[in-house]
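In this view, the complex is presented without one of its protein chains, the others remaining in place.
Going by the order they are written in, the chains are A and B; count residues from 1 in each one.
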Amino acid sequence: MKVMQSKLHIIVLLLTILFPLSVFSAGDKVDLMEQKWPFNGIFGRFDNTALQRGFKVYREVCAACHGIRHVSYRDLKDIGFSSDEIKSIAGEYEIKDGPNDEGEMFQREALPSDKFVGPYENDNVARVANNGAYPPDLSLIVKARAGGADYLYSLLNGYKEYPEDYEASEGMYYNTFYPGNQIAMPSPIEDDIVEYDDGTEATHTQIAKDVTAFLAWTAEPELEERKSLGVKTLFFLALITIMLLGVKRKVWKDLD
Amino acid sequence: MKELNTNTKNKPTPVDEEKRDFLFITTAGLAIAGGGAFAWSMIDTMNPSKDVLALSTTEVDLSPLEEGQSLTVMWRGKPIFIRHRSESEISSADNVSVDDLPHKETDESRVKNPKWLVVVGVCSHLGCVPLGQKVGDTKGEYGGWFCPCHGSHYDTSGRIRKGPAPLNLEIPPYEFVSDDIIRIG
Partner (left out) sequence: MNNQENKQTGITGWIDKRLPVFTFINHNLRDYPTPKNLNYFWNFGSLAGITLVIMIVTGILLAMQYTANTDIAFDSVERIMRDVNNGWLLRYIHMNGASMFFIIVYIHIFRGLYYGSYKYPREILWMLGVVILLLMMATAFMGYVLPWGQMSFWGATVITNLFSAFPVIGDYIVTFLWGGFSVDNPTLSRFFVLHYLLPFAIVGVVALHLVALHQFGSNNPTGLDVKSSGDTIPFHPYYTVKDYFGLGVFLIIYAALVFFAPNFLGHPDNYIPANPLQTPAHIVPEWYFLPFYAILRAVPDKLTGVLLMFAAVLVLFLLPWLDKHKVRSATFRPFYKQFYWLFFINAIVLGWVGAMPAEGVYVLIARIASVYYFSFFLIIMPLLSRFEKVGELPSSISAAVLSKKFDKDTNESYAK
């Protein structure tokens, strides 16, 4: 009985302390526009058609300023492009190679084995071209922001007019979800800014959703494999742990 | 209340023998299988990775190569010897009785177009790169290549003729994409 009481004490103590603490920490956060992504959850999978639409958005809109330098053209196979399609996509990019036998650098068409060619030669060129604001590489952006895909989706949908009597800086835009609310990137998407090959209506939210899904894939291309292997592994471990409990009970039985 | 058996440990409890029953054996078997699968997945990280495998094709333009000249290109981190063979080199490679060779291969089986010999430039003995590509290089007694490490002589078909190497220079997988361009890999 004594033991029970002291345990109860502890639980009550923990609750009284941690409850008000959790209230503190819930403070100044903006609620993100949470979506039901198909890649969430333990059985999460990417929707390849959405990823391909998102890739189109990336290529036609984002790629003007943002690279995805950790992704190779050959990786597009994972989202359903054929080898020939990948080759022709890669062929649209020019990459600097060399030096050749004459010791000179030269331009050549990118190969599937190359990484995606970014829009700028180096970071400083990127800054100069964008009023000093560096457009970050997008390959890891979903992993590199608190809130992940929901944050990115919210950001793309979060552009508003400046509220009245807000001291706006020049060349900055107002975004509800951006930390500090002033972002150097103008709203990148609008209705019908791309035309989808599969006939999906290219609304603002649809585009935001597709490109977010695509960037979730570039950040975690291993996600599907990870989750399916995870389910199998957990099933195996649960099974063997139950069996080990049986073994343990059997061995210990003769002590009782 | 049962009486507690405090003496268990003093008696030589035949726990091991007696209890190797079905549950024990299946549990152990399953654990070993799972551990093995995991161990393999970790060891597999040391196998060639995707980016390494992706680099396994190289295209080479042969047009600048004059007769008698050689070209070395890299393929999978190894040198590939490409030689634009002259008529005399082709005939000297052809006029050898295959039965006299240590590694019996006809010249015909080693080329796609007799003018062009494409071989992996790695000695089949212990992996050195033979001489014979550059103008001043010694080409060995048979006019092909000579491996300086342990003295293996290769002929104009890249076949081993003399020395410790057991096999001919390897032929990489390649094909002619057009008359002047080959794709290795």
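To be clear about the criterion, a contact is a pair of C-beta atoms (placed from the backbone, for glycine too) under 8 Å apart; a residue touches a chain by one contact, two chains touch by 3 or more.
No experiment lies behind these values; they were computed from the predicted model shown.
S.K.: For the unseen chain, which displayed partners does it touch in the full complex?
M.R.: A, B
S.K.: Looking at the whole complex, which of B:S41, B:S91 or B:S178 touches the chain that is not displayed?
M.R.: With B:S41, B:S91 or B:S178 as choices, the missing chain is touched by B:S41.
S.K.: Considering the whole complex, which of A:R45, A:K96, A:K160 or A:R226 touches the chain not shown?
M.R.: Result: among the candidates, A:R226 touches the missing chain.
S.K.: Using the definition of touch stated at the top, determine which of A:R59, A:K77 or A:R145 touches the missing chain.
M.R.: A:R145
S.K.: Determine and list the chain A residues touching the chain excluded from the picture.
M.R.: 6, 9-10, 13-14, 17, 21, 24-25, 42, 70-71, 75, 136, 139-140, 143-146, 148, 179, 219, 221-222, 225-227, 229-231, 233-234, 237-238, 240-241, 244-245, 247-248, 251-252, 255
S.K.: Can you list where chain B touches the absent chain?
M.R.: These residues touch the chain not displayed: 1, 4, 6-10, 12, 15-16, 31, 41-42, 44-47, 49-52.
Keep in mind that, in the parts below, only the chains that are shown with their structure count from here on.
S.K.: Would you kindly tell me how far, in whole Å, the mean C-alpha position of chain B lies from that of chain A?
M.R.: For chain A versus chain B, the centre distance works out to 40 Å.
S.K.: Applying the document's contact rule, which stretches of chain B touch chain A when the two form their complex?
M.R.: 2, 4-5, 8, 13, 15, 19, 23-24, 26-27, 30-31, 34, 50-51, 54-55
S.K.: Taking the complex as given, what residues does chain A use to touch chain B?
M.R.: Listed in rising order, the residues are 72, 74, 112-113, 236-237, 239-240, 243-244, 246-247, 250-251, 254-256.
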